[in-house]
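If you scroll down you'll find the structure; I have some questions about it.
Missing here: one protein chain of the complex. Every other protein chain is in place.
Labels A, B and C are assigned to the chains in the order they are written; within every chain, residues are numbered from 1.
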Amino acid sequence: MEKIGIEQISLAFGFIILMLGLWGILSRKNIIKIVLSFTLFDTGLNIIIVAIGYLKNKTAPILDSAELQTDTASKIVDPLPQALVLTSIVIGLGVTSLLLVYALKLYKEKKSLFINDYKDLKW
Amino acid sequence: MLKNSLILILILGFAAIMLSLFLSYTPSEDLKGVSKHYAEYGKEEVGAANLVSAVVVTYRGFDTLGEVTILFLTASVIGFFLKVNHSKDDENTAVKKYSEILGTSAKILIPLMVLLGVYVFINGHLTPGGGFQGGAIIASAFVLMFIALPQRKISHKVLSAVESFSGLSYVLIGVLGIILAAGFLDNQILSLGTFGSVLSAGAIPLIYILIGLKVGTELTGIISNLKELQNEQ
Amino acid sequence: MIYIIIAIVLGIVMIVMSIIAIHHKNITLAILSAGGVSLVASILYLLLAAPDVALTEASIGSGLTTIIFFYVLNKIKKHKHVEE
Partner (left out) sequence: METLKIIGAFIVLAGSIFLFLGSLGMVRMPDLYNRIQAGTKASTLGTILTLSGIIFLSSGWTGKLVILILFVLITNPVSSHILARAAHSVKLKLTDKTVTDKLTEDEELINEKQ
């Protein structure tokens, strides 16, 4: 328990939100709610990745002061996870809008958002 | 009931995995491996003050190209799904009574928001921000336009022209990197310039401007497709 | 120390908001709380020394996603209205 830092706390909350999103995806019956839980899942995952890249007592990877430009590697946090999360957020928006439009299309076909009404592939 | 308990067991199993991951996590003290290389040599090799931009645009440029492609595919699939029959005249889609105050202030605010977006992606290699954020800000300016000034139309032809132009130039700059410099999407096709000024970091500002235009037009296209759906009955 | 307290408060707010987003009957409120989770997460990113990610999350995750949800929801409601 010695010296719990901000990264462990963020990691824990990220895990909790990820689990909540998974619970929502599996247990909700409304399609819009399922997509909403999917975005929660996304947010939790992004928090976890950024928290893993955080290093204690170091600043953001933006070299805007002269002092940061020498011996950079010991003064900044990991830039790689941040770049990956940047990509992930934008793709998340694309996937979410695609899911929503698909839900809209489903609604137009069957006039229902209730997931149990879709039994076409059940046997 | 059986289903619920199965879900619960699955969630608990996942939670156990997560808990063991969390308990075994030890925060590292220093950068390792490839991140260390980025931090040490990023300044000399790329010349961008914002190392995240350097990673996104040059070191991991292929990822960004793939991402932009995914966004483009999403936008086109959405456009395909929501095919709106434009033959219907706009007369019957009665423009809702909108607020005069919002309309007037939107006319002032929209150019400022677009300007902010352009500022964010031009300075992407110096300050936090970049093509994706700037594009999103531009798209939200257009959302304000859709809400506040519903009688204004946006031309899909212009949108797709700008988008195709920026996508094509992005790939062309990448190919130029093979010819003039070390490899695909190398930013040293232009001189690196003085560290910290706007015209520095080689091709990064150029690439970010193109990404910003592409992302902005794509997101605007998605939202405009959804908005035209509102008027259709 | 103060950052740790702020992070804990932000995390609790996020958990409450995501529970509302999953369990509340009113879907408008659920969508708004999901947007709120993203907004609070962007503050957390700022504490984790990631201003780029914070900017992206605030503009895309909590802005545009919420707007797209509302457009689709509005369309579904309109459809329902026409049906009845």
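Here is the rule we go by: a residue touches a chain if its C-beta (ideal position, glycine included) is under 8 Å from a C-beta of that chain, and two chains touch if they have at least 3 such contacts.
Everything numeric here is computed off the predicted structure, so don't read it as measured data.
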Q: From the touch rule at the top of the page, work out which displayed chains the omitted chain touches.
A: B
Q. Which of B:Ala15, B:Val77 or B:Leu102 sits in contact with the chain that's absent?
A. B:Leu102
Q) Which residue numbers on chain B touch the omitted chain? A) 99, 101-102, 105, 108-109, 112
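Methods note: only the chains that are shown with their structure count from here on.
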(Q) How are the chains arranged in terms of who touches whom: line, ring, star, complete or other? (A) complete
**Q.** Which of B-C and A-C has more C-beta contact pairs
**A.** A-C
**Q.** Distance from the mean Cα position of chain B to that of chain A, given in whole angstrom
**A.** 16
Q. At what distance in angstrom does the C-alpha mean of chain C lie from that of chain B?
A. 19
Q | Per-residue multi-chain contacts in chain B, two or more chains | A | 50, 52, 128, 130, 132, 219, 222, 226
**Q.** Residue numbers of chain A (touch at least two other chains)
**A.** 5, 7, 12, 23, 54, 60-62, 82, 86, 89-90, 93, 97, 101, 104
Q) In the complex formed with chain B, which residues of chain C make contact? A) 51-52, 54-56, 59-60, 63-64, 67-68, 71-72, 74-75, 78, 82
Q | chain A residues touching chain B - in the complex, by the definition given at the top | A | 5, 7-8, 11-12, 15, 18-19, 22-23, 26-27, 52, 54-56, 60-64, 69, 72-74, 76, 78-80, 82-84, 86-87, 89-91, 93-95, 97-98, 101-102, 104-105
**Q.** Touching residues on chain B, where the partner in the complex is chain A
**A.** 4, 7, 10-11, 14-15, 18-19, 21-22, 25, 27-31, 34-36, 38-40, 42-43, 49-52, 54-56, 60, 63-64, 67, 70-71, 74-75, 77-78, 81-82, 126-128, 130, 132, 195-196, 215, 219, 222, 226
